[in-house]
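All protein chains of the complex are present and in place, except for one that has been dropped.
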Amino acid sequence: MNKQLVKTLLTTVAIMLALSSVAQASPEEDRQAFVKFFHDRFPNVKGDDWINGVYAIDSASRAQWEEIEDFPPYEIYVDEGKKLFETKFANGKSLADCFENGGIGIKQNYPYFDTKRGEVVTLELAINECREKNGEKPWGWKKGKLAAVSAYMAWTSRGKKTNVKIPNDPRALAAYEAGKKHFYSRRGQLNMACAHCHMHYSGNKLRADITSPALGHTTHFPVFRSKWGSLGTLHRRFGGCNKQVRAKPFKAQSEEYRNLEYFLTYMNNGLPINGPGARK
Amino acid sequence: MNKQRRLILKTLMQGGMALGALMAAPGAALAAWMESAFKAKDMGEAMKNLLGSANAQDSDKVRLETPAIAENGAVVPIKVSSSLPNVESISIFVKNNPTPLAASFEIPEGTEPKVSVRIRMGKTSPVTAVVKAGGKLYSTTKETKVTIGGCGG
Partner (left out) sequence: MSMKIKAKASGGVVKAKMMIKHPMHTGMVKDKKTGKKIPAKFIQEVVVTANGKKVFVANLNTSISKDPFLSFEFKGKAGDKLEVTWKDNTGATGKGETVVK
């Protein structure tokens, strides 16, 4: 009897220790566990194919996607984005002046934590802030011109490896943890977390859809979704996901979504940028 | 003034030549968009109005590539090709769409009977490719399922 009790106690202590070590895991340990989870769940996915989302795990839809990629619907919008990117502001400056390397091939470094401001800066936020700083009106956050420019900037960054950093600043870690919390928290009338569909049930059918693995989710944004019939930013998709579990979505570029993007993109560190993408 | 006049004359002449070339094009005259076929709600009627007959011979020389299950009914990739000689036109019909005739392509001499297009499908339906070759009609039909998605639909 006593032996049993001791055993139970010991197990409890062991579990508590394990739990506390999970809570204290560094972002890098989180990332490695995250990657391992998907590698174990989908052992047939090769190399960096994660960046292709559901098409990495479903050959039937992949065939149609490859057909679409033969002349992808986003190309004419990448061209538009390039024109917008190169169009000078009224003051003679342009978007290129606000970014490192003239804005070319830099998407892999976004989002980043700005230690001066103490918050996460996404590429879309930086684009609109650049416009405002130069006396131009900001664009809408979810689609249209901003998405087109973001798509062009992603296009110039294709093949570069996602490289999100968490600087040694407690506020940066807090932003990361807030994003992580969003990902794993249940919400909405369906009481589901991002992690339910895109980790634990990923690859299963949700009505007629197969849910995509979260690993690789951020690399191909912005995306041209057939459902939208237009380009949309990552935050537009976040809003859609939240709505689908019958939760009230947060605003695009809200602190909540910027933190979520920070966490998710960090999980994709090392995976190449392949945006913009085409999705169903 | 003179220069401008010459330019106008030149433009007019070029236009006239282009028109002449079009009119002289071999085969059928430029088939205008045939309203009676495109607006027909019945597939047989659409086919009859477009091609003169609602009957086409089933042929494995008409190759139709369609997805078995469409990822999204708004964008369904379709490919049609044929090994038949003297192909004049390729037409695509979606039986269960409100107006079944989706597209009709003229294939002039020197153009391969091989086309791709992306179409909308409102619901699950047979998709039929009809090839007109040597004045006769040949076809292949395949069914494409359209589902309502969980997240995508």
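All chains are identified by letter, namely A and B, in their written order; residue positions are counted from 1 within each chain.
Criterion: a residue touches a chain if its C-beta (ideal position, glycine included) is under 8 Å from a C-beta of that chain, and two chains touch if they have at least 3 such contacts.
All values derive from a computational prediction rather than experimental measurement.
Asks: Considering all chains of the complex, which shown ones does the missing chain contact?
Replies: For the complete complex, the undisplayed chain touches A, B.
Asks: Which is it among B:Pro85, B:Pro98 or B:Gly135 that touches the chain not included here?
Replies: Checking each option in B:Pro85, B:Pro98 or B:Gly135, the one touching the absent chain turns out to be B:Pro98.
Asks: For the full complex, which residue in B:Lys61, B:Lys114 or B:Lys145 touches the chain that was left out?
Replies: B:Lys114
Asks: Go through subunit A and note every residue touching the omitted chain.
Replies: 70-71, 73, 75-76, 79-80, 229
Asks: Quickly run down the residues of subunit B that touch the omitted chain.
Replies: Listed in rising order, the touching residues are 18, 21-22, 25, 30-34, 38, 74-76, 94, 97-99, 101-108, 110-112, 114-121.
Everything below uses one rule, namely that only the chains that are shown with their structure count from here on.
Asks: How many Å are there between the centre of subunit A and the centre of subunit B, using C-alpha atoms for each centre?
Replies: Measuring from centre to centre gives 41 Å for this pair.
Asks: Residue numbers of subunit A touching subunit B in their complex, please.
Replies: 60-61, 63-65, 67-68, 70, 73, 197, 205-209, 211, 225-227, 229, 240-241, 244, 279-280
Asks: List the residues on subunit B that touch subunit A in their complex, please.
Replies: Contacts found on subunit B: 67-72, 74-75, 77, 79, 116, 118, 147-153.
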